[in-house]
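All protein chains of the complex are present and in place, except for one that has been dropped.
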Amino acid sequence: MTRRARLWLLLAGGAGLAVLFAAACLKLPAFGGDRHPYGDRAVRASLARHTANTVSSVNFDQRAFDTLGEMTILFAAVLGCVVLLRQTRDEHRAAPEPAEVALPVRRYALIVLPVALVSGLYVVAHGQLSPGGGFQGGVVAATALHLLYLGADYRALERVRPVGRYEVGDALAASAYLVTGLAGLIGSAAFLANTILPYGTFNTLSSGGTVPLLNAAIGMEVACAVVVLLARFLDQAVEIEGEGGS
Amino acid sequence: MADAVIVVALLLVAASATVAVVTRDPVRQALVLAVLGVVLAVLFTVLQAPDVGLSQLAVGSALTPLLLMLTVRKVRRRGQEKGRGR
């Protein structure tokens, strides 16, 4: 196909997409309207199960199976990264050099690291009450660990980060989600049904049945996955060198 | 009038996303992307989707820049090694 024909094909496809988008937009409900058929049902269901944050109820109760799919996508993506960014035969590892970081920056990193870790856990634990949940809190906690690389050097990070254990943790958390889902089969006949635990008092940490458990599993899975992912990137950027490299 | 903040957030997102596309240097693009992440989080908040906003902040403010900058560093080092080998 010539360049000109390709351009015409692109323009035709783009025009078709634009027409379809315009037609779809014209049929949408008005912006900020007060009719939300799906929203009303979701809120009713989440209140019936004593889950204050409706989004969490949708993610980890009403549509928990979708979240299982999303978790699997993250798991597979990290697995792919681990395979792609492995050390190949013509590469070798050079020890990272210690870094001199200005004292205020180093102090800041050491003070903020525990604060960020606790905040990550707080976001995970309050997933069923306020905005947040396993994914957000897991990313915050995993990012917090890397303050050791930013505020000190890579060797300091490697000391507190045995990658193998995080890989195991990733797999364990993913299976914890599955096991919680299978436990739903005991109380009722549905996978991931929120029936095995009492719903608790509305707007307390232990409310929502299995929602906090699934949140915790996702939090651990995401935190471990991010740590493993960043470990591969850091290895490539800092340690692994090609044949005869600097 | 209460929609003014939504309009402001939408305009900021459109402007920063355009800047992110037209910036060619990956380092500068990463800087623009970090700002775009913050602006997107503001948009999600004013549209009453704080859960999504929180995800955006968690991923966009430190994790994405770190992944991008580590990749840039690796590619640059590889380029230097190749240049010396020739």
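Think of it as A and B in the order they're written, each chain with its own count starting at 1.
Throughout what follows, a residue touches a chain if its C-beta (ideal position, glycine included) is under 8 Å from a C-beta of that chain, and two chains touch if they have at least 3 such contacts.
Definition applied: contacts and distances are computed from a predicted model.
Q: Among "MrpF/PhaF family protein", "Branched-chain amino acid transport system permease protein", "Carbohydrate ABC transporter ATP-binding protein (CUT1 family)" or "Vitamin K-dependent gamma-carboxylase", find the name that the UniProt record gives to the complex chain excluded from display.
A: "MrpF/PhaF family protein"
Q: Specify the residue from the set A:Ser46, A:Gln62, A:Thr143 or A:Asn215 that touches the hidden chain.
A: Candidates A:Ser46, A:Gln62, A:Thr143 or A:Asn215; residue touching the omitted chain: A:Thr143.
Q: Given the full complex, what residues of chain B touch the hidden partner chain?
A: Considering the whole complex, chain B reaches the absent chain at 1-2, 4-5, 8-9, 12, 15-16, 19, 23, 27-28, 30-32, 34-35, 38-39, 41-42, 45-46, 48, 50, 53-54, 57-58, 61-62, 65-66, 69-70, 72-73.
Q: On chain A, what residues meet the omitted chain?
A: 96-102, 104-105, 108-109, 112, 115-116, 119, 123, 126, 129-132, 136, 140, 143-144, 146-147, 149-151, 153-155, 238
Keep this in mind: only the chains that are shown with their structure count from here on.
Q: Counting only Cα atoms for the centres, state how far chain A is from chain B in Å.
A: 18
Q: Could you pull out which chain B residues touch chain A in their complex?
A: Within the complex, chain B contacts chain A at residues 3, 50-51, 53-55, 57-59, 62-63, 66-67, 70-71, 73-74, 77-78, 80-81, 84-85.
Q: What residues on chain A touch chain B, complex-wise?
A: My answer: residues 32, 53, 55-56, 123, 131-133, 135-136, 139-140, 142-143, 146, 226, 229-230, 233-234, 236-237, 241-242, 244-246.
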